[in-house]
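Below you'll find the structure, written out as structure tokens, and then a few comments.
Left out: one protein chain. Kept in place: all the others.
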């Protein structure tokens, strides 16, 4: 059977294809940030950053950083022409009010009931939820971005999350480095698989109910 | 006995003396607006207008009116240097949040339980409450400004309001053209009387419980 | 940034469908989208629900009318949700005659209910209206020994708002007290149409000075200020 090799780039590439011009997108820290690098030419998305801006731009050249202009990870960024700044209540009004089309975020676990856990490992690591709970509860479409397997080989996709939830029943899509999944009716529907992995491999390496629909297919030229 | 002669100016004059420099004050439409004309020299109050500004200034000269700059009655006004504009949610955040020190407003009825009615006469006149309910519920100090008697001779100060209430138990002071009242413990305490009226006259012409405290006195040089 | 379609006042008015809940900005006519309102009055679209601070000024004696008054006169609203109708006797007449349903909401509560809809909140707890007719039929909650009314979010289908200036992306700036309910309504409706006096290029507005970020605005109508407004 195919050996699993972690591939974050393919996850970012596939998610970036979900967007259309004009979509408002919030990209979480870490892997989701990579998504911004792969938005197809001709598609203009508008990045929201929950610390208070619309029109997030790239990191400035060294020496041009402004301490008053950072992203939600505290890193120096820029703002695109036509962007806007606002306070945290307005920022989360945008998020909670459904004005963000897509939120992409990393997970510790995601399950077939559309639950997501990513803010706490009791007794071990408690970074806090930051803006994640609002983003998952409020965004129109929630995309979980994750490698398919842990370093240990365990499936990140679960029947039921064991860690404290970030939000219940809010995840719409899960994109891993083996496939593209939609959660519907308490199951992971494998809509696309990324070769060399195939449905058989994926079912064998996912600790949850995976359904392969009639219209599912291999995803080409990622 | 002294004959009652309506005198709105004396009401406005007495209320204007309540303020200290820096107080944030909202003046209702009609009689309360007059209060602004009598603020003592050396006292600088900051007028809030619920339609969205701090630093309300006088009506501009004819021909200098700006259709984008009005008071809560829709009349052309100006803004003082150092003022600020904001939206209606912020404006009522200021009001409800206790950031307005004094609200002065007219009444149809005010009673000894500190209730106030000024927005509706069922079946007859229903202008609506506008911002009055928030102003009375939210301001630190609520001052009811009213002539003491109706044209009919009936007392505006009541044991219990008969009209629908604007707010329950929120009025602190009532200033009429015969005296200055504080509401405490379910009674009108006459703190000052305006000559030629005296406590005897006032008790005889008020349809409510009026108490004259030991420190009450005639108000001189109004 | 993505440019927003610039349409005519008539095209804007056509986007309002019979039966819609329509939020209209303005305070006694100050900051109301007059060009779009004029076209909507001509179209005569009916059975609308109005959410607005007030029913504007309609003075039959002086002939003065502004804001939503032409729509009230036309009886285009089945229901109006406002804080004040005292400057428009026709609204009161329609209410008394049972022709139009009038719901009076305290102004601060109205502002927060609209904001709540835009911000994805189910509602807010306010002390305003406790002990008055406003509390009828509402849930009362005790928080830290104080009684509050639960007031529910109030969203809408279409927001017709007015700003002084837009850039082509749809970022807005309001002028003075013409701001009032406009920025709140921009967040609270499925479709948002901004009538503006001036359209500028993307980049002409300082990102620190944008009052309504572009993402809230769907369409722009340009209607320069005329003498008639003053």
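Just a few scattered comments:
Residue numbering begins at 1 within each chain, and the chains themselves are lettered A, B and C in the order written.
Definition applied: a contact is a pair of C-beta atoms (placed from the backbone, for glycine too) under 8 Å apart; a residue touches a chain by one contact, two chains touch by 3 or more.
Small disclaimer: the values here were computed from a predicted structure and weren't measured.
Looking at the complex as a whole, the chain kept out of the display touches A, B, C. In the complete complex, the hidden chain is touched by one of B:2, B:44 or B:162, namely B:44. Only one of B:55, B:73, B:164 or B:199 touches the absent chain when the whole complex is considered: B:55. In the complete complex, the residue from C:33, C:86, C:106 or C:127 that touches the missing chain is C:127.
By the touch criterion stated above, the residues of subunit A touching the omitted chain are 49-53, 65-70, 72-74, 79, 85-89, 91-92, 95-96, 115, 120, 125-134, 137-138, 164-169. Against the chain not shown here, subunit C presents residues 112, 116, 119-127, 139, 141, 143-144, 146, 148, 150, 152-153, 173-176, 179, 207-209.
Considering the complete assembly, subunit B touches the hidden chain via residues 21-22, 24, 44, 46, 48, 53-55, 79-86, 89, 92-99, 138.
Heads up, the rule we're going with is that only the chains that are shown with their structure count from here on.
The minimal number of chain-to-chain contact steps leading from subunit A to subunit B is 2.
Nearest to the overall CA centre, using the mean of each chain's CA atoms, is chain C.
At the far end from subunit C, in terms of centres built from Cα atoms, lies A. Centre-to-centre separation of subunit A and subunit B, using mean CA positions: 56 Å. Averaged C-alpha coordinates put the centre of subunit A at 36 Å from the centre of subunit C.
Under the contact definition stated at the top, not a single residue of subunit A touches 2 or more other chains. Touching of two or more other chains is recorded for residues 115 of subunit C.
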